[in-house]
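What you see is the complex with one protein chain gone and the rest in place.
What follows is subunit A.
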Amino acid sequence: MAAQKPAQQNDHPDKYTEFVSRGLGRDLAKRLGLPQPAVLRRYTPGAPLVQGPILVVGHTEGSDAVASVLLSWGQDVRRHATPKEKLGAVVLVLDELAHPDQLSAPLREVGAALRDLNRNGRIISISGQVRSDDAPEVAAARNAVDGIMRSLAKELRAGSTANGVVLANGVLANAPSALSALRFFLSARSAFVDGQFLTAAAEGTAVQQDWDKPLQGRVAVVTGAARGIGAAIARTLARDGARVVVVDVPAAGDHLAAVANEIHGTALQLDITVTEAGARILDHAAQRHGRLDIVVHNAGITRDKLLANMDPGRWDSVIAVNIAAQLRMNQAFLASSHFTDNPRIISVSSTSGIAGNRGQTNYAASKAGVIGMVRATAPLLSGKGGTVNAVAPGFIETDMTAKIPFATREVARRLNSLQQGGKPGDVAEAIAFFASEASDGVTGNVLRVCGQNLVGQ
């Protein structure tokens, strides 16, 4: 591109992380007790799933089934830890938990394995969903897993993360949906996801797919794709094999064209708040590709002001772009015959929508609204084998966050278990996971991509 260079996403760790990751900087940080963020291992197609053997803890039918699937994925699986042998991951299968007393043995086994966990290691639990009709001791045991994994995530160092797969009623540990979530958590795609849970709401259907091109043959649309997180989403979906239609407001058209040309997609200049936006996207996708499979609602704006000083313009524009447009477009998509083959909707929410943020009543309203919308849309889509999920990014290094004053930014990016900001690509990887056909049955989730931010869940 001669004239317009797309804003390339920055793949380097921030300067502080770089400084404390080796030599003098590392010694200094250690001696002074300063945060020592690790350089996270990020996904590249063809790279090994994990760095070392996977220890499967648990003695249930489910754990055996999970172990054999991991073997079929070509992983080096251990049912007992070999002391001093570095582990890539630990999978803790707790699918038959009936009482908190049953946690002791498996957790001590995990604890013993922790000192042998490799850098960027993974601890993943698989457990049942807490339901209101559970016996009290079953519910207690199942909910205990939540506390364990969130605490463990805070104990891990060197880029390692702890996350959990939650099985809805009747979903087995080796159900296709559970396995897709497990694979995501194991992989470097989940580098900046820590202390989080994904619910396998339904069994899902097993699909044969190329794990390096999981979106081959799929048609995706990404709104707000001209720059930042949206551009990273478009690049990631294209890398995974999807044909991507990138959408942004006409005023951002030059950056949008650069992204489209980079990923061999098409650019659609469109204000998503116009009534016919959904129809315009469907027409474009149908004419150029004959179908629409994946919708990523990424477009969003902020117009921050304390509520006492909020004017109608700020409030209304944020609601219009961030939530009303999505609701209206989804109606069009759900009614379309072109959006029926394992359709996927993924919305970008925000930690502000979960934990709230001063000066962002409007923004938090829209982003919490997205979460409500996702949960209520899930049953509407499940009839057609579709899923709808949200990702909630925490502090992500973008052109926008680069404008935050240095000190504030430096504090903000350390306020999570991984002690660093995420990359736009981290959000994109989570979205690509939800977009995959293998994630059938993974629906109604709100996945935080925040390195386990200290605020909110």
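Heads up, the rule we're going with is that contacts are C-beta pairs under 8 Å (C-beta built on N, C-alpha and C of every residue); 3 or more make two chains touch, one makes a residue touch a chain; residues count from 1.
Everything that follows uses one rule, which is that contacts and distances are computed from a predicted model.
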| Just by its UniProt name, which of "Amino acid/amide ABC transporter membrane protein 1 (HAAT family)", "Ferredoxin", "Iron-sulfur cluster-binding protein" or "Acetyl-CoA C-acetyltransferase" is the chain not shown in this complex? | "Acetyl-CoA C-acetyltransferase"
| Which residue of A:A144, A:A267 or A:L381 touches the chain not shown here | A:A267
| said: Take the complete complex as the reference. Which residues in subunit A touch the chain that isn't displayed? | reply: 1-4, 250-254, 256-258, 260-261, 264-271, 274, 287-290
